[in-house]
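First the structure, which I've put down as structure tokens, then a few questions once you've had a look.
Note that this is a trimmed complex: some chains were dropped, and none of the rest were shifted.
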Amino acid sequence: MAEKVFLVIGAGAGIGGHAARRFAAGGYHAVLARRSDEEGLQRLVDGIVADGGSASGRLIDASLPDTIEDLIDDVERAIGPVEAALFNLGAQIGNRPLAATTPRMFELGWRLATFAPYRLARALLPRMAERGRGAFLVTSATAAVRGNSGQASHAAAMGGRRMLCQSLNAEFAPQGVHVAHILIDAAVDAPDTLGKMIGDRWDAFKDRMGEDGLVDPGAVAETYWHIAHQPRSAWTFEADIRPYRDVPWWNDNPITAIERN
Amino acid sequence: MAEKVFLVIGAGAGIGGHAARRFAAGGYHAVLARRSDEEGLQRLVDGIVADGGSASGRLIDASLPDTIEDLIDDVERAIGPVEAALFNLGAQIGNRPLAATTPRMFELGWRLATFAPYRLARALLPRMAERGRGAFLVTSATAAVRGNSGQASHAAAMGGRRMLCQSLNAEFAPQGVHVAHILIDAAVDAPDTLGKMIGDRWDAFKDRMGEDGLVDPGAVAETYWHIAHQPRSAWTFEADIRPYRDVPWWNDNPITAIERN
Amino acid sequence: MAEKVFLVIGAGAGIGGHAARRFAAGGYHAVLARRSDEEGLQRLVDGIVADGGSASGRLIDASLPDTIEDLIDDVERAIGPVEAALFNLGAQIGNRPLAATTPRMFELGWRLATFAPYRLARALLPRMAERGRGAFLVTSATAAVRGNSGQASHAAAMGGRRMLCQSLNAEFAPQGVHVAHILIDAAVDAPDTLGKMIGDRWDAFKDRMGEDGLVDPGAVAETYWHIAHQPRSAWTFEADIRPYRDVPWWNDNPITAIERN
């Protein structure tokens, strides 16, 4: 018999994996999709099942044609309607001067961070609209609201993602589909994404940020669960998340704050 | 023995009253403060107590000196530490041309919507900071992010409120105090505020908005509860709320959307 | 015979004085209003007149009732219609913790930075609307778009100012009155405002910012002139201004940028 499905694209050991676990605990069958590391994926699935949840894993490359579309077809046919989905792929490549940001990088950033969520939305939201319900969550980043030096690729991709989400919300919210763009405005305690990116500096970085100084992906998953289950009379489209000690993107470094207006 | 207190300033039958009820259900002693209608206030308190909660009511005029400050002193001495507070007063006076917006109105709008939350923050946040914990929630409105025609008073007051909250967050979040600015971007199903304001048109307005077309204050209270209890590694500063059918403030009316860029 | 008037409230040696000079050079009679230093004011007026311009000075305290309103009455009767006006008072008091930000300071900040431009608008914009033309420029600051630690008073006042300006624009632009909110997102090379505020550190600060590292008030005046004279088919409501080397308010300090999303 059909189960209600929570699908996450970008299911690593960080926010994606924790969201899958949270929604499975709440009664969804969690489908965890990611590009590589079949073994790591299976460990996540096994962990959920061991806790009494229902889950399965898929390896897909979201940058290739038809992969996302076929996944939706297949999951809805084989498992059940995707009642909630999380797009959780980023495209952070670290800071690079424009000259070192090649057209290939720039295009790949867009393909993963803007085009892929559009494709997921196009494959899924009309189905949700037909059912008159559904939640479409998108993990986003500071770069969606401001571009820093060295972030030409990442910021362009994430800024496009945010405006995409606003457009999706405007079209699909009145049809009963809850679109939410959640702005993770800080470093996440996720060893296999940020950890890999900054490499050797990871431990020193964690130390410097202190206790609760990195975003706990389990806590984010709890907020995702809350947002996905708000009644339709009180939906949140955008919420930001950061640790208590971190500086929001709009704030100055305290040291330079005095002299600015 | 001291109870942990949830204090709401602006506790009517809408968001304020529902938040009080929700936090009382979660184990707080709810202190409901409002300016008038002692009887209505007592009904709210009695309702919470009848459901097994702990609550009390206070009549205060937040526009007068020392009222808020004395309330905090008194509540913390007589009941217990205010662990969570909600500033829920608005200053909507309907749309008025600038010429019909008198200095007295403009000042009163500021006094209620900007100065009063500053005073509450100044009386309360240093106490929370000393305890290293606490949640300070502020109900806000569309006018905090954009000024419409006829809204000179309201928008100036709410825009000030939002920047105040950002300043409070920057100072107190690192000390463990969670400040949140929640933007209610729609009409709330609250007969004794919006209902009173638009008067005879209320029923027709509700009909026009349709089922779930107004913000349900009980649903908002649930989101307030969630935000107030996020672990400090994943705090939300700002979230917007609106019904599924309503148009976010940034969207065009669909009819005029085609011709704009 | 009546001259067309450019009125500036907050006419010191910085942006206000330079704007007066620029508009006088363009054929306006410049009325320079400020609170104190009659001698300094007269020097500004004399300088403009020596260069062939037309100007006069007024000492007013914009925080007192009727001062602004009487000024408009008087200028329009004695000199001519105010065709362009600049509200140029700030309310920066430096960074202060909330506990050190007294209600008196907070109220004064609002009275100068939010209430005074509302009063100027209320005295002037209906006149402009009746004439079907006019420009109302407002100098604003970074604090209008984000609140920093220690800026509770300043940010609340400036955030209110920005939303006020949006409301004024929405009401008066369709009547032919150009409202513009110009965001000076940096330190201005103005010895008698910022210079006084940071005192002894002024020279070191200027050195640190380098050549062209502070906003040149004469350059700002040129942009004000441009905006005030855009044809009504292409009006700018908001523009930001900062020196080439400065970091916009939305950007991270380069040093911390790497680890954020």
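Lettered A, B and C in written order, each chain numbered from 1.
FYI, a residue touches a chain if its C-beta (ideal position, glycine included) is under 8 Å from a C-beta of that chain, and two chains touch if they have at least 3 such contacts.
Keep in mind the model is a prediction, meaning the values are calculated, not measured.
Peer 1: Taking the 3 displayed chains as a starting point, can you state how many identical chains form the whole complex?
Peer 2: Taking the entire complex into account, the copy number is 4.
Keep this in mind: only the chains that are shown with their structure count from here on.
Peer 1: Please list the single chain whose C-alpha centre lies closest to the global protein C-alpha centre.
Peer 2: Chain nearest the centroid of all protein C-alpha atoms: B.
Peer 1: Taking each chain's centre as the mean of its CA atoms, how far is subunit B from subunit C in angstrom?
Peer 2: 32
Peer 1: Would you kindly tell me how far, in whole Å, the mean C-alpha position of subunit C lies from that of subunit A?
Peer 2: 43
Peer 1: Pull out every residue in subunit B that's touching 2 or more other chains.
Peer 2: Subunit B, residues with two or more chain partners: 166, 169-170.
Peer 1: Inside the complex, what are the residues of subunit A that reach subunit B?
Peer 2: Within the complex, subunit A touches subunit B at residues 166, 169-170, 173-174, 176, 178, 189, 212-216, 219-220, 222-223, 226, 230-245, 247-248, 250-251.
Peer 1: In their complex, what parts of subunit C are in touch with subunit A?
Peer 2: 90, 92, 94-95, 141-143, 145-146, 148-151, 184-188, 194, 198, 205, 247, 249-254, 256-261
Peer 1: Which residues of subunit B touch subunit C once you look at their complex with the stated criterion?
Peer 2: The contact residues of subunit B facing subunit C are 65, 97-99, 101, 103, 106-107, 110, 114-115, 118-119, 121-122, 125-126, 143-152, 155-172.
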